[in-house]
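Note that one protein chain is taken out, while the other chains of the complex remain in position.
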Amino acid sequence: MRTQAVVMRELGDESVLHLEDVELAAPGPGEVLLRVLAVAVNHLDLELRDGRSRMPLTFPHVLGRELVGEVVEVGDPAGSEWSAGDRVVLLPHVPCGRCRHCLTGSANICLAGWMPGIHGWGGYARHVLAPVRGLRHVPDLPVEVLAALPISFGTAWRALHSAASVVTGDWVLVPGAGGGLGHASVQVAALAGARVIGLVRSAAKADFVKACGAEHVVLTDTDGWPDEVRGLTDGRGVDVVVEHVGGDSFEGCLAALAPRGTLVVAGGHGGEHPRLDVIEVFRNELRVHGVRSQRPDDVERVLDLAAAGRLRPQVDQVFSLEQAADAHRRVASRQAVGKVVLVP
Amino acid sequence: MRTQAVVMRELGDESVLHLEDVELAAPGPGEVLLRVLAVAVNHLDLELRDGRSRMPLTFPHVLGRELVGEVVEVGDPAGSEWSAGDRVVLLPHVPCGRCRHCLTGSANICLAGWMPGIHGWGGYARHVLAPVRGLRHVPDLPVEVLAALPISFGTAWRALHSAASVVTGDWVLVPGAGGGLGHASVQVAALAGARVIGLVRSAAKADFVKACGAEHVVLTDTDGWPDEVRGLTDGRGVDVVVEHVGGDSFEGCLAALAPRGTLVVAGGHGGEHPRLDVIEVFRNELRVHGVRSQRPDDVERVLDLAAAGRLRPQVDQVFSLEQAADAHRRVASRQAVGKVVLVP
Amino acid sequence: MRTQAVVMRELGDESVLHLEDVELAAPGPGEVLLRVLAVAVNHLDLELRDGRSRMPLTFPHVLGRELVGEVVEVGDPAGSEWSAGDRVVLLPHVPCGRCRHCLTGSANICLAGWMPGIHGWGGYARHVLAPVRGLRHVPDLPVEVLAALPISFGTAWRALHSAASVVTGDWVLVPGAGGGLGHASVQVAALAGARVIGLVRSAAKADFVKACGAEHVVLTDTDGWPDEVRGLTDGRGVDVVVEHVGGDSFEGCLAALAPRGTLVVAGGHGGEHPRLDVIEVFRNELRVHGVRSQRPDDVERVLDLAAAGRLRPQVDQVFSLEQAADAHRRVASRQAVGKVVLVP
Partner (left out) sequence: MRTQAVVMRELGDESVLHLEDVELAAPGPGEVLLRVLAVAVNHLDLELRDGRSRMPLTFPHVLGRELVGEVVEVGDPAGSEWSAGDRVVLLPHVPCGRCRHCLTGSANICLAGWMPGIHGWGGYARHVLAPVRGLRHVPDLPVEVLAALPISFGTAWRALHSAASVVTGDWVLVPGAGGGLGHASVQVAALAGARVIGLVRSAAKADFVKACGAEHVVLTDTDGWPDEVRGLTDGRGVDVVVEHVGGDSFEGCLAALAPRGTLVVAGGHGGEHPRLDVIEVFRNELRVHGVRSQRPDDVERVLDLAAAGRLRPQVDQVFSLEQAADAHRRVASRQAVGKVVLVP
């Protein structure tokens, strides 16, 4: 069928994004055709676009990993659980279901997984082809809110519950607390009864971070912020950090950890090789845990909790497909409060 | 009473160690007087001696953290579990039993714990005063073997079982596999049914490491050793590392980890600030866990297993108290195969 | 000193409780004298009184395991952390700090622990002697509220967090949801973001249980309640049960568990030998976990959360020491909504 998509034909700055007419094949067995209702813009999209992500793309390519859509056509409709008109999210990482990782509880690091917007055309489009295995029903929420859930909230869930086993009353530190993963981590931690400290670069986001559930907000514009954080915990340090910035942020957060605390690493393109103070690590039995993507059940959990009104993704700004380059600039500016979303 | 001890009156090289006549008080309530039967020399002793450890000492000081002795006198004998003639080890780290760490399963990081040879005079002596709470009965083994157990084997136990939860069939990588902690880690891992790869700097220790239970021994004299390790695991990487060297060893071991593998940090004075590749950490969900000291039950477990003949500490060389400086030189040379022990 | 206490001289019904003048020794080393400000009445007190608990008492005896007091005199005041006028709770189970259980994270099952009202005279008195090691500072809350915290909320904490590792969004089932442990479990689970179903015998307590945070309340007056519970979870079953009733309640709760769900057993005098359907247990990988008492940090956590207004113990009724027998009758009636407390 004929539709429109934001096509990239090379790596580069925002100017490589062009809304074009494109041809999509009919959905094959195990596939559906979706009309895209909304798609979130993630930092990874920018890194894919300019090549920083180190992930190879095949051109022409369409970005868009986090999307909500409506089923238009089912490839093999007989006996299918899905039919035209169903509203769905597509998992940002569709696991293979067969490899050792998938069958041992680590579907989120499945190396044979399929990611829309990376391994195939993604959601910056009016329509997209999607594997049936990646579909999940969605609750009755605005489409731009649904599009803001899977990656940010799913990853926050994995970081806080699966990696760090956060418990009510724990102190949780969240760098970049006003951004996509940041505000999600604040909400997920607060919902578990944790005491949350958000880190922000500018005071402008402080009120928003508090509204998400942070008990304190600390500015990182001076070197003393790790001590300030420690002071808020009566000198003991925090139990959990959801780190995704890297570099100085990583090093400062490690310094703010309590004995036996856990620093979850969910990203780090702001400084890919921080120094690790191994003496502090073993003296205090600190733990550093990497976390990647989400498991399907993480996404299901956050959808359920959003449906119940207990998680509330914040949408910073909505753009049209024509404005995809502006949406990328907005994310790059690090001024966004919550998620940036495209609505075709 | 009058006895002899290797006294330090200042920080410095081996020459600060002098065997002298000293006066010991009678044991008070909660104390016993022990005749020292054997005391192991640990790297930490050298770092305490020359100041690298950053731990403050009060002079005159007597080193010696890992000792086996015979009870000579009990401070408050009425109703005591102990009496003259009992053979005991003294825990290298006697927890307070009251603090939050102690009562939540982390007695090994008790900040109010008492360490012989650090917080009081240790075992480089003919006699030593010891807290009753730190005593444990010993099986019928040679005293120099008993002295070689608590720190190396206790720490190996904590690293492999408490931090890394090693499982039969896991691949375990052990840097410095011919040294005290190294050979203990090889044995503890092999006893759990793991497949062990030992790292050594020179081929001279390879046979010893294999005799401890390593399936493979890899030389670290070239840069390619992490790839060589990975090759031995069919490219997948190792599940667990017991790292205690720091610097390049840390970075190479991290590179040899399988997805979701755990690198335990039990030391690192060979390079206190290695660089951490956070991208690899989160893409592969790697984990870094610090481990400090041992819990009393770790020491009890390794004593039981040594008694049953299932762990066999290797004694490199036995020195007299007069030869304490030589013993330190032997440890510093990194030529020792197993533990260096003083027998008064 | 001369004071008054509710003295028992034999096992029996409420009539064995008599308020009398008694003599207390001066506090020795490691002890303090407390003026009792409030003491909660627990089911176990009734079982101790009539002999059902199987625990031996030495007569004359004074009950009272859960008390808040004010320090009157410190046995060895020099360098003590405590001084006259301090307000404290006394841990219901003061661990020894030396045994294997204490030093491996299981201080709550310390067999050498000391329990006020069991191993020594408890809090049904104007004054009580208490071990310094069992004291904890209290926040500024009404004394009857403080007295209602340690056992019910500490046990609920241990059951939900330590045994069952409850996670936000889990379904939690609480039998006896209107009682002491029950209402505490509802609150602790709700604070962690769980979805709570309370079981009650009569509709009279339903509103109270909902006010504690239960999403649903189910009456157990018919045999079909396990199916009703399962229906509320869309047929999947609950993830966690905090069982403390025994008998039919145990069996019904087990039948309401989801695959891989956990039934925590924190009591069971209502039927000490229920039948276990082992086929259901292995087919669905169900787990049954016993939980006993609380660890000191459990009590500290719930005190902190009560201070922050996030846990709110409910006091059913306050009695004087003279009314101790009436207080026991109130607890025995199972009509109490929350905790029954004596205020001297």
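A, B and C label the chains in the order they appear, each numbered from 1.
By our rule, a contact is a pair of C-beta atoms (placed from the backbone, for glycine too) under 8 Å apart; a residue touches a chain by one contact, two chains touch by 3 or more.
Remember, predicted model here, so these are calculated numbers, not experimental data.
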| item | value |
| --- | --- |
| Given C:267, C:296 or C:313, the one touching the chain that is not displayed | C:267 |
| Hidden partner chain, touching residue among B:188, B:245, B:258 or B:327 | B:188 |
| Among A:77, A:105 or A:231, the residue in touch with the chain that has been omitted | A:105 |
| Residues in chain B touching the chain absent from view | 161, 165, 167-169, 188, 191-193, 301, 304-305, 310 |
| On chain A, residues whose C-beta touches the chain left out of the figure | 95-98, 100, 102-107, 133, 295-297, 300 |
| Touching residues (missing chain, whole complex) on chain C | 101, 106, 108-109, 163, 246, 250, 259-260, 265-269, 271-292 |
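Keep in mind that, in the parts below, only the chains that are shown with their structure count from here on.
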| item | value |
| --- | --- |
| Superposition of chain B upon chain C: rotation angle, C-alpha, nearest 5 degrees | 180 |
| Length of the line joining the C-alpha centres of chain A and chain C, rounded to whole Å | 42 |
| Distance from the mean Cα position of chain B to that of chain A, given in whole angstrom | 43 |
| Numbers and ranges of chain A residues touching at least 2 other chains | none |
